[in-house]
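The next block holds one structure in the form of structure tokens; read it before the comments.
Removed from the display is one protein chain of the complex; every other protein chain stays in position.
A, B and C label the chains in the order they appear, each numbered from 1.
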Amino acid sequence: MKKIGVLTSGGDCSGMNAAIRSVVRTALSKGLEVYGIRQGFIGLLDGLIKPMDSRSVSGIVQRAGTILHTARCEEFKFDRGQEQAVKTIQDFGLDGLVVIGGNGTMAGALALHNKGVPVVGIPGSIDNDLYGTDMSVGADTALNTTVSMIDIIRDTASSHDRAFIIEVMGRDSGYLALVSAVASGAEAAIIPEVPFDLDAIATHLFERYKAGKTNSIVIVAEGASSAYTIERKLKNKIGYETRISVLGHIQRGGATTVFDRLMASKFGHNAVEGLLHGKFGVMTALHNSQYMYVALEDTVLKKKKINSKLLDLAVDLSS
Amino acid sequence: MKKIGVLTSGGDCSGMNAAIRSVVRTALSKGLEVYGIRQGFIGLLDGLIKPMDSRSVSGIVQRAGTILHTARCEEFKFDRGQEQAVKTIQDFGLDGLVVIGGNGTMAGALALHNKGVPVVGIPGSIDNDLYGTDMSVGADTALNTTVSMIDIIRDTASSHDRAFIIEVMGRDSGYLALVSAVASGAEAAIIPEVPFDLDAIATHLFERYKAGKTNSIVIVAEGASSAYTIERKLKNKIGYETRISVLGHIQRGGATTVFDRLMASKFGHNAVEGLLHGKFGVMTALHNSQYMYVALEDTVLKKKKINSKLLDLAVDLSS
Amino acid sequence: MKKIGVLTSGGDCSGMNAAIRSVVRTALSKGLEVYGIRQGFIGLLDGLIKPMDSRSVSGIVQRAGTILHTARCEEFKFDRGQEQAVKTIQDFGLDGLVVIGGNGTMAGALALHNKGVPVVGIPGSIDNDLYGTDMSVGADTALNTTVSMIDIIRDTASSHDRAFIIEVMGRDSGYLALVSAVASGAEAAIIPEVPFDLDAIATHLFERYKAGKTNSIVIVAEGASSAYTIERKLKNKIGYETRISVLGHIQRGGATTVFDRLMASKFGHNAVEGLLHGKFGVMTALHNSQYMYVALEDTVLKKKKINSKLLDLAVDLSS
Partner (left out) sequence: MKKIGVLTSGGDCSGMNAAIRSVVRTALSKGLEVYGIRQGFIGLLDGLIKPMDSRSVSGIVQRAGTILHTARCEEFKFDRGQEQAVKTIQDFGLDGLVVIGGNGTMAGALALHNKGVPVVGIPGSIDNDLYGTDMSVGADTALNTTVSMIDIIRDTASSHDRAFIIEVMGRDSGYLALVSAVASGAEAAIIPEVPFDLDAIATHLFERYKAGKTNSIVIVAEGASSAYTIERKLKNKIGYETRISVLGHIQRGGATTVFDRLMASKFGHNAVEGLLHGKFGVMTALHNSQYMYVALEDTVLKKKKINSKLLDLAVDLSS
């Protein structure tokens, strides 16, 4: 192995740059050449590929987003697109590939692996929904950014005797919403993994209201419902005013946290080590505080479950 | 003058607490008793009034929101409500009143003044739309909170080759949107004070796109349009993807900036001094760096204009 | 068990409040009465003890410091002081005690346990030097606060072509310094666990300088040396200017991170559960992502080692 490529794909997250930096620096320290591929799999189709050196990743360890840019790529979902990508990889003489991103990205990485490309994935997703790893790059930062915004909204809510219905990202996963709810001391959380009873929530809020607690926060995971729907249904049942906040894309950003910088650095290191030692078709992972590899096939096909102890904790603390 | 009351009303903003603290500390240092009135004019109707001492305002100078709580009060818009308020003021033996809030709040303060209550207003509004003062308490903090969120979104936008349409608060005023646009280096701003030409904006963005600048930020003041409307109209004309962010209530918060702490402190000080020296029916103001008073009547009746030089600067820098 | 007490002792850290809140809320939900003891073991000597309810812990989950106050207490290190504490505990009818703090605090907790007081400890320390738990409450926040300050200093260093020697807290432990160094991309770290060779560091910085990298960050753990000493020795050997920064007490603060909020909440929950199930003389712990208990005796007597893989990573990335 002499030359490797690195790309980021799918939704961006804070920590992708720390991962890129680590891939580049580790590869260089092992005597490899490294090429950056722009805009994810689009860059593989269109040959947007350039050499990187130690300088190209200076000063980026804390920066949200990705210097390689990212995109979703419809063409790459089809065999024809994948064949084109394989050809580009051969044309540029890349002996291996590090692919950083979420579920869809790992599916793309698996497709390349199945066509014989030596590839290692790094999980990067604010949703933290990748099977096989306890944490994905970007999730810790997204949680901290999200919760700091909920803290800000709490100030407003508590000045106004209001209930705030806050919609949080996460696609099909309630992870970001649930952890944010526990960490911000929210009064209720609505997530896709658990059936919810709006009447019970309304009663809970109304009881609190009668007990003099005249502000509250309800977190809604985008995968479960929308803040607008929930507000319409709670509105006249809780005794006080309601307001809505949809946090949106801000959750993808914020300066990368220390945890994400460290894990991304370690993942980047392990991805290069994996390529060098013939570990292909895998994704770097952190499980029970141990760094390891998991087969891309497992990551792509299996579904991650939400931590049930976290659910219990949520119930205990909101009372 | 022996006893004064202080209340916050209307939308909350960061810096109200710094103003309350200054009113209380200044009043105490002048030998006055101070009463805190909860929930704005509602507290005057319902007698939600308690004595405050130096301790009641400890540790709040940086906290967003208001420890006295705030509310909008429909009843108070009518004579009957105002009469009830005057009665409460007499019952509690309050000789003067400091009222902190925005336009509607100043209208309420003027109504009390017209009924013979010695009252001084302090402008507090993230919209910064109060006539007679260059800045209102809360505007500087709201600007910094808003712009730091736009900075975060820029990271995402620039990783994805996207245009972000960001909706910013401000009611009828484009101040918050325009200043945020200039300070964040946005490519376009749509505000109520200036007619906008969406085709020209689309062309501008498309030209930039062709020149290789594949991300952009468009700021929309809520008083001019909505992010949804603007996105729908720009979407297919600019060559690349669009996304929406509605910043919402987060803009009201954030730790109070130094400027807001200082101005709020000075306003609080001047409000008490005003009451002591018979300056009734006025609002504290800052104009051309000078602290002064402006008649509540002027504030309520006249309309503030947006700074035209700021508009020129916006045009120069976005090119 | 009907009544329990909770105290914080030793150096404060961000997350103590989240732990207190969880102890109080969990205890109340189990039907226990909870008493807050002020100023650590001093409060046990002087009877500074008051009942707490759900309201007493509202709005504190994100606040650095401790609402119960903390202190170091010389008297309590002697048998006489400990006997006095036991007497107070009996006088107030406390059936159990939750003690939050670092190494010295756990030694105090063990002393009480040995005198028959049912006690459970919660590790709280920015130094993260408690044996038996991978993380202590406050360490993640301290890391993030520290690193965000180093990021700020990097801006200045890189504008000036300077080397910054930054002294980081941690008492005898290099954990905070080492992780901060890796996460901030520092060029060198000096920690007590590893012998350091200043000449090698100087040569490394000088080589970088000649290669055109004209700014650098050297992190010094307070347990290894001082920024002043290191600067004096590096000063004339690296080719460019040096500056010093001693981060100091700011590292104890910052809004509590999500990780610390969650872990503190879980620890608080487990501490109360421990007391209820007769698990006395233990400390709550997190090891390999599993929540567990560790004997106070082990925590007090054994010494935690620094993660050797972290050291390897530091070497790889700084090249």
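Note that contacts are C-beta pairs under 8 Å (C-beta built on N, C-alpha and C of every residue); 3 or more make two chains touch, one makes a residue touch a chain.
Bear in mind that the values here come from a model prediction, so they are computed numbers and not experimental data.
Novice: Which of the chains on display does the removed chain touch in the whole complex?
Specialist: Per the contact definition above, the missing chain touches B, C.
Novice: Which of these touches the unseen chain: B:204, B:261 or B:304?
Specialist: Only one of B:204, B:261 or B:304 touches the chain omitted from view, namely B:261.
Novice: Out of C:26, C:70, C:144 or C:299, which touches the unshown chain?
Specialist: Answer from the full complex: C:70 touches the omitted chain.
Novice: For the chain that got dropped from the picture, name the residues of subunit B it touches.
Specialist: For subunit B, the residues touching the absent chain are 21-22, 25-26, 28-29, 54, 58-59, 61-62, 134, 140, 143-144, 147-148, 151, 154, 158, 179-180, 182-185, 213, 255, 257-259, 261-262, 265-266, 269, 287-291, 309-310, 313, 316-317, 319.
Novice: Pick out the residues on subunit C that sit against the missing chain.
Specialist: Within subunit C, the residues touching the omitted chain are 8, 12, 14, 16, 39, 63-66, 69-71, 145, 149, 152-153, 155-156, 158-161, 164, 243-246, 248-250, 252-254.
The definition used in the following text is that only the chains that are shown with their structure count from here on.
Novice: In terms of CA centres, which chain lies closest to the overall middle?
Specialist: That would be A.
Novice: Calculate how many whole Å lie between the centre of subunit A and the centre of subunit C, each centre taken as the average of the chain's C-alpha atoms.
Specialist: A distance of 28 Å separates the two centres.
Novice: Any chance you could list the residues of subunit C touching two or more other chains?
Specialist: none
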